[in-house]
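Of the protein chains in this complex, one is absent; all others appear in place.
The block that comes next holds chain A.
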């Protein structure tokens, strides 16, 4: 059980050279998004694999590989099964992570449109369209993911993650779910039907909700990387921002409790059967009728609704913020003071409170400008009112169209008509194509990639290492994700490129 080798840690560890950010509540956020690919309207047979390879042709000619790092510090690659994948650079705030994720969408759109042009010219016909889906399921029931990464202090145990974080992750789907048309009706999430184990090290054979693979991409003595698999891929910018911001707040409480060796209060929400609860939450569009069975922890109320569990988390987090305000605000830097979304802590609390108030009042559609599943559901209902009953295939098509970033119409129309919130404008998203977050090591990686490309050098990267192979061999290790300052090795690396 190598995946559990660190699970015995509880209580603060002792590290000789402690990272400056080990104390406090600073966080590194990252989002990995797998995209689905399909093609319609072709005159002669062509499959998704060919389309994906055509999309990645410009990448292969630049990097001699389908796996590369970009000048904004992010990673772009072609995953098993012809899934284009984009992993954002390390970000210190939900807004920065969102901007990086939107940059990833733009890269995919550009690659898709280029591939579409090439295939049309290559005799597949002018009606050919390439579709790139930012969703989590295809028509045959294959599921793929959007994984959130949170750097968490090592003294948080996997038991805490399972018992104190998982109930939050399962019930937050009320406002982060992307919605899906299934054989048995409309559901809140894309993923609930495909996830089984609660916490595990595997992802492809069995699908856990939180992955514990021990690859912190940071000092393993101090940090672990929490790899959250349960979430949906969101089109709504608000939903991507919100899931990162609120999960961060919950993690702050869990970390402080682990640091002090006291209960977080969240253990009261430990669920008897997380997989079953996840599916039940996904199917209850009222958000409050279904009662979830709690684990036997001596709690008098043996069941709670998803909404009550969220309210419970919110109340404890709000109280915690009251007591730790300064430290929590200091831990999340803000640099666009005019945008409320840059204040990841206070804005998240206020949005969270509003969402729960609205859901408790039963006014679900009031959240259609924020929550993906509600935006979709309202649109389907309006369409039924205009056209009468729609076929299952038509509903499935519209569901998929909402996630089609290359040729979809639904989401683009909602955005253009201000029917869904835009937190990052076009200018900022375009900027994030070339600019890494300035306050993490991503800025070192991004500048290195830019310098190496400018010099025509051969290079490779991973999250903690930058390697130059031609014209000379040089390497720099960038282990601390919070550190944006060049070290001596990094300086030598860049000198070799001048």
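Keep in mind that, in the parts below, a contact is a pair of C-beta atoms (placed from the backbone, for glycine too) under 8 Å apart; a residue touches a chain by one contact, two chains touch by 3 or more; residues count from 1.
By our rule, contacts and distances are computed from a predicted model.
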Name under which UniProt lists the unshown chain, selected from "Prokaryotic ubiquitin-like protein Pup", "ABC-type sugar transport system, periplasmic component", "NADH-quinone oxidoreductase subunit H" or "D-ribose ABC transporter substrate-binding protein": "Prokaryotic ubiquitin-like protein Pup"
Omitted-chain contact residue, chosen from A:29, A:133, A:377 or A:490: A:133
Among A:40, A:65 or A:458, residue touching the chain not depicted: A:40
Of A:401, A:475 or A:489, the one touching the omitted chain in the full complex: A:401
Listed residues A:43, A:62 or A:142, member touching the removed chain: A:142
Positions on chain A where the hidden chain makes contact: 34, 36-40, 48, 79-83, 131, 133, 138-140, 142-145, 147, 203-204, 207, 229, 378-379, 382-383, 386-387, 391, 393-394, 396-398, 400-401, 409-410, 413-414, 416-419
